[in-house]
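Note that this complex is displayed minus one protein chain, with the remaining chains in position.
Here is chain A:
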Amino acid sequence: MSHIKDMRQKVQLTEHTVFNVNSTNFPGTYSDFDDVWSQERFEERFQIDIISLSETDMEFDMVGIDAAVANAVRRILLAEIPTMAIESVAIWNNTSIIQDEVLAHRLGLIPIKADARLFEYKQKDAVEPTSEDTLQFSLKIKCTRNNVSSDATDPNVLYKNHRVATKDMEWVPLSGQEHLKGIRPVHEDILITTMRPGHELIMDLYCVKGIGKDHAKFSPVATASYRLLPEIRLLREFYGEEAELLQKSFSPGVIKLVETPDGQTMAKVANARLDTCSRNVFRHDELKDDVSLLRVRDHFIFSVESTGILPPDILVSEAIKTLMGKCQKFLHELDSVNIGKGKHKKGGKKN
C-alpha cells in the first residue's frame, strides 16, 4: 500500500534513473483511490507559502497541484508577462567602435523600470509613437580628454565619459506622459559601451510593450523555475563514521548527527529541503542500498528572479491572472463551439 502511495506521490531518484516521473493520479488508474476531481479536496490540499521575498527574488512553495499547472505558471512568467523594452533605436551619430546593430541589440536587453500594465501594445501598422504605447529615451554622450598633465594611463583619469552606462540614458516624456514617475533603466551601471576621445553617441531609444515569447528582452524574469521538494529516507540507522559519511554525501544541513544515549552518533534527516539532489550518496557502496531519495511530486519550490522591473510577487499574481484569462478564453471558446450542437455542457470549475 505504501508502495503504491509512493508511486502516486513521489518521484524516486535511483543511482542511474528517475522513477515515477509522471503523475498517474487520474481517476481509474488505481483501484483503491478516488482520484475524481473535487473542488473541496483541492481547496483543502492546495496551498502557497511564501518562503522569502525581496525586491528581486522570491521563493515560494506551491503544494497540491498538478505539474501542468505549476509549469504553466512558470512558462507564463518566462514568456507572457509583458514588459517595456527598447525596440527601435534612431541612431543619429555613432562614432564609437561598436557597430550600430550590436549597440541596438545591447540597448534592447536593458531592463526598463516601467510598469507595462500602464501601456498598450503598439499597433503593427502604427508609425508615429504615441504616449500610450511608447517610452522615449535619449542617449547623447561624447567622450572627451580630461585635462590632466600627469602621465597617467588609467582611462578613468584620462578621459571623460569613456564608459557609457545606463545612467546616461535620459527619459524624454512624450506629451501626455508627464504624470508618469520614475521611468528609468532598472540598473544604473550596466555598461553599454566604452569610448575614446572623439567618439560620440547621439541616439533616440524607443521602448514598446512586448512579451518574452517574441524576444527574450521582454521577459520580466531573469529566470523562473521550480524544483520538487526532496525527501530522504534512511532505511536503516547509521552510526559513527558511516553517519559522518552520510552527512557529507548530502548538502550541508540535510543530515544532522545526534548523540544516542549509548554515546554513539547517529544520522538523522534534519532538513531534506536543503538537499540539492546531487545523489552523491550512491557513490558509497556501503550506503547506497540503505538510502532512498524521493521528491514530492506536487510540492513545487518556485524560485522567481525578477529583472527588477516589477517585484516578483506581482509577477506571479500577474502570471496567475494571465493563466486565468487563458482558461476563461478557453471556456469561452468551448461555449461558442457548443452553440451549434445544443447544450449539454458541464464546464470546468478550475480556477
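Methods note: a contact is a pair of C-beta atoms (placed from the backbone, for glycine too) under 8 Å apart; a residue touches a chain by one contact, two chains touch by 3 or more; residues count from 1.
In this text, contacts and distances are computed from a predicted model.
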| item | value |
| --- | --- |
| Name under which UniProt lists the unshown chain, selected from "Paraoxonase", "ubiquitinyl hydrolase 1", "DNA-directed RNA polymerase subunit beta" or "Acyl-CoA N-acyltransferase" | "DNA-directed RNA polymerase subunit beta" |
| Residue touching the undisplayed chain, where the options are A:Q9, A:S219, A:Q247 or A:T265 | A:S219 |
| Among A:E44, A:D100 or A:E120, the residue in touch with the chain that has been omitted | A:D100 |
| Residue in contact with the excluded chain [from A:N25, A:T144, A:T194 or A:S251] | A:S251 |
| Footprint left on chain A by the chain that the document does not show | 11, 13, 16-19, 21-23, 67-68, 70-72, 74-75, 78-79, 91, 94, 97, 99-102, 105, 109, 212-213, 215-217, 219, 223-228, 251, 276-280, 283, 295, 303, 305 |
